[in-house]
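Heads up, one of the protein chains got dropped from this complex, but the rest are sitting where they should.
Each chain gets a letter, A and B, in the order it is written, and its residues are counted from 1.
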Amino acid sequence: MPVLKADNVAAVLRKGASARLADPLPARFAVGQTVHALNINPPTHTRIPRYVRGRRGVVHSDHGVFTFADAHARGETVPERLYSVRFSSEELWGPQGSPGGSVYVDLFESYLASAT
Amino acid sequence: MNELPMSHHKHNDPLPETVLRVKALESLLVEKGLVDPAALDALIDTYETKVGPRNGARVVARAWADPAYRERLLSDASAAIAELGFSGRQGEDMVVLENTPQVHNMVVCTLCSCYPWPVLGLPPVWYKSAPYRARAVAEPRAVLEEFGCSLPEDVEVRVWDSTAEVRYLVLPMRPRGTDALNQAQLAELVTRDSMIGTALPRSP
Partner (left out) sequence: MNGAHDLGGMHGFGAISPEPDEPVFHADWERRAFAITLAMGAYGRWNLDMSRYARERMEPAEYLRTSYYEHWIHGLQLLLIEQGLLSAAEIEARMQRIAAETDAGAES
């Protein structure tokens, strides 16, 4: 890409760079399905926070297909479905969790497995 | 270089070396023709004077005043926000979370500092700092109390961790006693923190 010039700043910012991709990948998980976040520890870039690894959650929504962050950090564009997954506070924090509270985390499909 | 000894802000005291490093990088990148100094000024000016939480306040005020807009905002936030002219970098794929008498939403990015720039501008230091990122997901009610936001026991607190490229904006509840206000007056009640979910909007 060319050097960013002052005249182009407004247009470049307004356009942004969506990570959404048009690839029509099937969804492995359905909204409402119970899943668990895998216990994985890649030594490279990943967007699965430690506090959800190995925890059970419920698929809250399906955001569609995005570029998979872990691969993108290696310069590769790999389409993958992205979900919002709801974890109860008690599932995440045990007795220190807050009853009735929950945390919604955006997780790529390959971070998840069916919990059934 | 006289900002070195004069910078006393708690979270922002840089290593003196950092200030020197920034100057060195800028000078080398300009010299090699990789950055245009006028573009740097335009980038700074954009986020210092043009893009900020007043944008988001206009979105919220419109949603409070216009039920059809609220519907569009909740079903396709990116498109509804773009109707008001706000779009682009760090707001490409937006989701709006509606607060109700039963549900209070609060947004964090535990892994970095993801934040919806087109509607809120650049994030405040506390949003990017370790205490908020560490605590928001684990003890949101204690965090809310620190912000002076005390919610009834029966309100469900939902915390949204922006771990991917979706950016979240909270649609706070419209304060009571605002029936006579127009959208510009309503927007004055909408604070930045009420759109992150760490506070409630002002009362008229």
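Following the convention adopted for this analysis, a contact is a pair of C-beta atoms (placed from the backbone, for glycine too) under 8 Å apart; a residue touches a chain by one contact, two chains touch by 3 or more.
The shown structure was predicted, so the numbers you read here are calculated from the model rather than taken from an experiment.
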item: Touch partners, limited to displayed chains, of the chain removed from view; value: A, B
item: Positions on subunit B contacted by the hidden chain, ascending; value: 1, 3, 7, 9-15, 17-29, 32, 34-36, 39-41, 43-44, 47-48, 52, 110-113, 121-122, 124-126, 128-138, 143, 146-147, 161, 193
item: Residue ranges of subunit A at the interface with the undisplayed chain; value: 1-4, 12, 17, 19, 41-46, 49-51, 69-70, 72-73, 75, 92-93
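Criterion: only the chains that are shown with their structure count from here on.
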item: Touching residues (chain side subunit B, partner subunit A) in the complex; value: 33-36, 38-39, 41-43, 46, 87-93, 95, 110-111, 137-141, 156-166
item: Residues of subunit A touching subunit B in the complex; value: 3-6, 8-10, 12-20, 47-49, 51, 63, 66-67, 69, 82, 84, 92-93, 96, 98, 100-108
